[in-house]
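This is the structure I have questions about; it appears just below.
And then chain A:
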Amino acid sequence: MDDTGSVVAFWALAVLTVGSALGAAAVRDLVRSVVCLVATFVGVAGFFVLLSADFLAVAQVLIYAGAISVLMVFAIMLTPRAERNNAETFFRWPALAIALSLLGTIAAVALTTDWATTGQGFEETASVIGNALLSTYVLPFEIASVLLLAAMVGAILLVQED
Partner candidate 1 sequence: MEHLLAEWYDIRDLGNAVGHFLTWVDDRGGPSWLPYFVSGIIGVVAILLWAVLSQLGFVWIERRLIGRIQVRLGPNRVGPFGLLQPLADALKVLTKEMITPANVDRLLFWGAPAVVVMPALVVFAVLPFGEHMQLTDLSVGLLFVIAVGSVNSLIVFTAGWSSSNKYSLLGAMRTIAMLISYELIQVLALLAVAVYTNTMRMGGVVAWQDHYNVWLIFLQPLPVFAYALAGAVEINRTPTDIAEAESEIVAGYHTEYGGIRWGMFQVAEYIAGFAIAAIVATVYLGGWTLFGLEEWVPGWLIFLGKVYTYFFLFIWLRGTLPRLRIDQLMGFAWKYLLPLMLVNILVSGFEVLIWQEKDLSAGVVLPIFAIVNAGLTVAMMVGWARVMGHTGSIGEPRRAQLISDVGGVYYEPLPGGRA
Partner candidate 2 sequence: MTVATRILSGFDVAHRIDGSLSGAVVEATPEWAEVHAERLPEVARFLHDDPELDFHYLTSLTGVHRLDHFEVAYHLQSIAKNQLGVLKAKSWNVEEPQLPSVVPVWRGALLQEREAFDLLGIRFQGHPDLRRMFLWEGFPGHPLRKDWLGMPGDRMSGLQGFPGEPGFDNQGRG
C-alpha cells in the first residue's frame, strides 16, 4: 500500500464503491439500484485485488456481481408492479437505524482487531483457502452447506403448488 499506483487505485475504488453503494440506497428505480449494487460489488472485488486476495476478488465478481444480483433481478421481475419510481415507505427510518448500527459494529470490529499481515507479496490464495476450508474450518463449511440445502428444500416447498 505504499507505491503510488496502489494509493491511486485505492482511492478510485473507494469512490466507486462508496458512491455506487450510496446510489444503490438512494436511487428510486429498483433496476438502477441493482446496477449500482453490481458496481459496488465490482469495487469491493477491486479491494480484494489490492489486498492480494485474487481468489476472493474473482469469487466476489462471480457470486455477488453475477449470481446474487441476478437473484435480485429475478425478484424484481417476478414482483407485480415493480414500478420505476418507488415511493418512500414506513421502513425508511428503521432501515437507516439498522444500517447505521451495522456500520458501527463493523467499524468497531475493524478498529479493535489487531490485523496481522504476512508481509509477503502476491501469492496464490486459492489453495490456501481450499486447504483451510477443508481442514481447520471444515465444520463451519459443512454447516453452511447444510444451511444452504435446508434453504433450498424450503424454497422448493414454498413454491410447490397444492
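Selection rule, in plain terms: all candidates are chains of the complex that A comes from, given by their letters.
The rule we apply is simple: contacts are C-beta pairs under 8 Å (C-beta built on N, C-alpha and C of every residue); 3 or more make two chains touch, one makes a residue touch a chain; residues count from 1.
All values reported here derive from a predicted model rather than from experimental measurement.
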item: Of 1 or 2, the one touching chain A somewhere in this complex; value: 1
item: Contacting residues of chain A [partner candidate 1, same complex]; value: 3, 5, 29, 31-32, 35, 38, 42, 54-55, 58-59, 61-62, 65-67, 69-70, 73-74, 77, 84, 124-126
